[in-house]
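Worksheet: one structure, shown below.
Incomplete set of chains, arranged as in the complex.
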Amino acid sequence: MSEAEDSTVRPLAPVGWIGLGIMGRPMAANLLRAGYPLTVFSRRRSSADELVAAGAVWAGSPAEVAAASEVVFTMVTDSAAVEEVVLGREGVLSGAHPGLILVDMSTIAPAMSRKIAAEAQKRGVRCLDAPVSGGEKGAREGTLSIMVGGDVETLAACRPLLEVLGKKITYVGPAGAGQTLKLVNQVVCGLNLLAMAEGLALADRAGLDLKTVLEAITGGAASSWMLENLGPKVAAGDFDPGFTVRLQQKDLRLALEMAAELAQPLPGTALVHQLFRYLEARGESEEGTQALYKVLRQPGLRGSTRISAGGNE
Amino acid sequence: MSEAEDSTVRPLAPVGWIGLGIMGRPMAANLLRAGYPLTVFSRRRSSADELVAAGAVWAGSPAEVAAASEVVFTMVTDSAAVEEVVLGREGVLSGAHPGLILVDMSTIAPAMSRKIAAEAQKRGVRCLDAPVSGGEKGAREGTLSIMVGGDVETLAACRPLLEVLGKKITYVGPAGAGQTLKLVNQVVCGLNLLAMAEGLALADRAGLDLKTVLEAITGGAASSWMLENLGPKVAAGDFDPGFTVRLQQKDLRLALEMAAELAQPLPGTALVHQLFRYLEARGESEEGTQALYKVLRQPGLRGSTRISAGGNE
């Protein structure tokens, strides 16, 4: 590596990380393992125990993380949580020095990303919104897809760090554009899920063997990541979460709110959102998104279940 | 090849083919090219010109095709057309000899496949329903997916012929099961199309570049055959048909009718069917299915198109 290249990396160390949930913890661990000095903060101190044991430094607040770092990552639950850890009392901006870079990897409303970018700019802080796709597995293995909004120079400065976290980094556009693309991604995922659920429910109701069905249609015009990865779980009656109904609903709500602002009709996405609500009503929000199948495939007879009404005319 | 194996192939020549449309013509040509003697019939004599020039024999009716063949393939428009060419006057059964095999590759109602199988059995004719997926390209290249209903012995006898036509042959179950699976396939395709259309409409409305969007999300959790193959066409404003809205609507109608008989709710599929209707209302039934995008993405401003109503509260 030449010195010039090296120099783009050096200013970004040391690194701060805020938010140590299911996604944040393995991502932070990957940075630590890659040799970056790391200061961390989380709502619950215990979430940081392993990282601290491995060499990370605990800070008392987001502001302290900011003071100790050249770049701060946030990976928290939702718009309100980002607002609090960035703009709140003892938030990142209150401890920020000019030149700090803030990379928010949470999935939140694009409007909130734009608001944070605007506030940050007043303090000389540069921002990226950089939500991810790929789940816990992608977080652990450093193979996430990262969708980036902000300016290209800031992305260039952060790229070595992002390459530790993901394998596909797409620059989308100005502040908020990363979030917008993430919500587009979730809209497509939601309807692909419904496609899988309706197709398999119909097949099962008609008495077909779901494994045969999946073998036959995977790889063809009906194939999708959802069908290939969640179809076999449905066939096996496994509704454990990769991604929970609760989180999917949160993302679909953000997408529908953004679409409302843009006057963009999304009738299919609205339907998916309402159908998932049946799972919420039954207290099944913590199941995997493939549980949508259960909303379509009601208990009842299989196979030659012809209803008499059908034969009338 | 041993004699035993060879003997399973021999009785199936000569071969008959009925229906020489966009799909039937290249499929029949593949059989001819593979060395099978071929007798053909189609509604329009001129559809057969090329095949006859290449060695096929024209017959005056489906009955004559049946009389000249050991196995007859049908590839026609819909349930009514299959009923006519098989059960009608001068239909296949009226010219059939005991032991004939009938392979219907059209996409029709499973109930019609069962009716035809029952009528055929009375004449000593064995049937397969063997609809395909893969489009004109798959027909030309012999790479179709073939979903087979009927009995396994009949499939075993026909397998060498089917392997000329497709590369993936799935035995699904008794008569009608092939059609059932084909309709399941179309249900999944329909909603995957809506996923693509809503996602890209939202992205475009929000001012994102569709090519960047497709690069970013293809390969991840949102990916599907539809997104990968039809997404780029949408991005390029290309609504030429691979598969037409008219044919997709025909298949969705069959799926919804089957679901009605089975008392299986398909709210998403019903929505897709209604949204495609807007294209029918505008006289755009002969466009490609990716034109569903145009039902979602109404003309209007792009990018920062915030409507004032959105900001009220």
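Note that the chains take the letters A and B in the order they are written out, and that residue 1 is the start of every chain.
The rule is simple: a residue touches a chain if its C-beta (ideal position, glycine included) is under 8 Å from a C-beta of that chain, and two chains touch if they have at least 3 such contacts.
All values derive from a computational prediction rather than experimental measurement.
K.L.:
Of the identical chains, 2 are shown. What's the total across the complete complex as given in this file?
P.N.:
4
To be clear about the criterion, only the chains that are shown with their structure count from here on.
K.L.:
Any idea how many Å lie between the Cα centroids of chain A and chain B?
P.N.:
Averaging C-alpha atoms per chain gives centres 37 Å apart.
K.L.:
If we count contacts the way the header does, which residues on chain B are in touch with chain A in the complex?
P.N.:
Against chain A, the touching part of chain B is residues 110, 133-135, 145, 147, 168, 170-173, 177, 180-181, 183-192, 194-196, 198-203, 205-209, 212-213, 215-217, 219-227, 229, 255, 258-269, 271-272, 275, 296-298, 300, 305-307, 310-311.
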